[in-house]
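One protein chain omitted, others in place.
So that you can tell them apart, the chains are marked A, B and C in the order they are listed, and the count of residues begins at 1 in each.
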Amino acid sequence: MNNQRRNVLKTGSGAALLSVLAAAGIITPGMALADWNKAAFDAKSMADTLKAMGAGAPADSKDVQVTGPDIAENGAVVPVGVATSLPNVTMVAILIEKNPNALAASFTLPEGTEANIQTRVKMGQTSNIYALVKSDGKFFMATKEIKVTLGGCGG
Amino acid sequence: MGNPMKIRAANKDGVTEIKALISHEMETGQRKDAAGAVVPAWFITELTAKLGDKIVLAAEFGPSVSKNPYLAFKFKGGAKGDKVVVSWKDNKGDSRTDEAVIN
Amino acid sequence: MTQVSLKALATVVLAVASIGSTLAQDSKIADELAKYREALADGNPADLFEVKGEGLWLEKRGPKNASLEQCDLGQGPGKLEGAYASLPKYFKDTNKVMDVESRLVHCMMTLQGFTLAEATKQWYSKPGKDSDIEALVTFIGAKSNGMKIKVPATHPEEAKMAKMGEYIFYRRSGPQDFSCSICHGQEGKRIRLQELGNLTTQEGAGFAMKTWPSYRVSQGTVWTMQRRLIDCMRQARWPEPNYLADSIIALETYLQKTATGTVMETPGIKR
Partner (left out) sequence: MKLKIALFGLCTVALSSLSFAGKPVEAPGGKYADDAEQIFRASFREDGPKEWKLRLMQDETMQTCGTYRDNPPRKIGQQLEKANMATIKYPASGKLMGNWKEGEKLAAVGTGGHVGFIQPDPPGRLKGGNCYACHQLAKKEIAYGTIGPSLQHFGKIRGNSPEMVKYAYDKVYNSNAFTACTNMPRFGLHGWLTPEQITHIVAFLIDPESPVNKD
């Protein structure tokens, strides 16, 4: 498995590229986009978070997928992904029901960017993970439970 | 301004896939240090990826994105040799920008 | 008589049946864990440490304003390829068996002019406080990726170190009666859901040693072999041995000798 990883790194998708922009700061982040949605990230429950995101009560959709393992060996790093075949997706987000604040991350997708994103999140305990998607101006949702286990020597 | 990111960008059949690893503590603000004092929250709030002048992804993070964040996504367009630029900004006002050439 | 043995039989059958369902459940858990580990493997944050380590290796630092490029890790000055896979090793200039970390610290002192205290002050990272040693060792380790571990321990001092490591491996003490061997002396066991290699065999020791240094997701940083073994002793509820202590280098020599021939896959990523 690790060998595979090295191969991917070294050959698969091309040589690993790293470049340090000496003059970092020339391009500033957050360019001309709406400010960080504090209300949504500060909200605690699922319902409050959805409200703060203007999503109300989204319909469950079979066309939205939450990807991730059924079991995470450690809650500090849990690989999760969101994908959907729905049309005209402008936003996707990842919510973790039992975290202190449900919203983990949200992504604005300009035209041409696929509604298929992978990242890694922290989970305080076993919880449902929700993928929220905005398609044609309407919100849709899907869920998956990920179990967080105790590992190692236990201390 | 943090440590450099590691960005991989590869184009296949007209679709560019970006995989980025970002060096950042992503401190939740919930953890206590050995002395029992709460360690203040410190995390990336916004991240953007651009192809030339065009934004291809704009992300907002909360503190429950993992330490040393990983992000993978795909967009139509881009060609071998084009530059992809990824920038982030955190809640302390720190920021960083790195770039990669599409393979 | 017949009744009794029938009852005994029924108990056995019941037990066997429950073992069967346990195995099915176990294999499903194993599949999901494999999925978890695979998802992490593409995008190992240790790569960030490797890049940083390379920068530190080349940077002129310390009172002598020198880089580490002339550091001799056992393959000659500046030769990094395969160096990690061939350590620990006896060094004539110090008359000591040294592991990658003690040798690196030696170079920081002799080439760059740092004191021992300065060089080892941040030998492991804390949240918000990076460790140069973690980054440098990740970089040095990666230069042995794909190469075979080669610690035959033929020099008398190396052979002695390996034997002393074997002694420490089996040495029990503390309020839990632990030794390394208790968790790492048998085939096919796990602690919670983590597989434990049998470190007394080439396969088991190889499986364990080939992926270090490794990014530990539970710790949010790369652990070096010194950190790994010192923490094993902490988990055994012993006090911590000192950084770079001979007992740690002895264990490393024993394990690397046993693992010799295994191909390195580093940096790794683990729970």
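What we mean here is this: contacts are C-beta pairs under 8 Å (C-beta built on N, C-alpha and C of every residue); 3 or more make two chains touch, one makes a residue touch a chain.
Fair warning: this is a prediction, and the values are worked out from it, not measured in the lab.
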- Message: Among the chains present in the display, which ones are touched by the chain that isn't there?
- Response: A, C
- Query: Of C:Pro77, C:Gly128, C:Gly174 or C:Gly261, which residue touches the hidden chain?
  - Reply: C:Gly174
- Filtering C:Tyr36, C:Phe91, C:Tyr124 or C:Trp212 for touch with the omitted chain leaves C:Tyr124
- Missing-chain contact among C:Ser27, C:Asn65 or C:Asn242 belongs to C:Asn242
- Message: I need the residue numbers on chain A that touch the omitted chain, in ascending order.
- Response: 71, 147, 149-151, 153-155
- Message: In the complete complex, the non-displayed chain touches which residues of chain C?
- Response: 5, 8-9, 11-12, 14-15, 18-19, 22, 25, 29, 124, 160, 163-179, 181-183, 185-186, 188-193, 196, 230-231, 234-235, 237-242, 245-248, 250
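Operating definition for what follows: only the chains that are shown with their structure count from here on.
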- Item | Approximate Å spacing (C-alpha centroids) for the pair chain A, chain B | 13
- Query: Just how far, in Å, is the C-alpha centre of chain C from the one of chain A?
  - Reply: 32
- Centroid distance [mean C-alpha coordinates] between chain C and chain B, Å: 30
- Task: Please set out, as single numbers or ranges, the residues of chain B touching at least two other chains.
- Result: 4-6, 19, 66-67, 70, 72
- Considering chain A alone, which of its residues make contact with at least two other chains? 9, 16, 18, 76-79, 120
- Query: If you look only at chain A, which of its residues touch chain B in the complex?
  - Reply: 9, 12-21, 24-31, 33, 36-37, 41, 76-79, 96, 99-101, 103-110, 112-114, 116-123
- Which of the residues in chain C come into contact with chain B in the complex? 42-45, 47-48, 51-52, 127-128, 130, 217, 220
- Contacting residues of chain C [partner chain A, same complex]: 29, 32-42, 44, 47, 51, 145-146, 191-194, 211, 217-218, 220, 235, 265, 268-269, 271
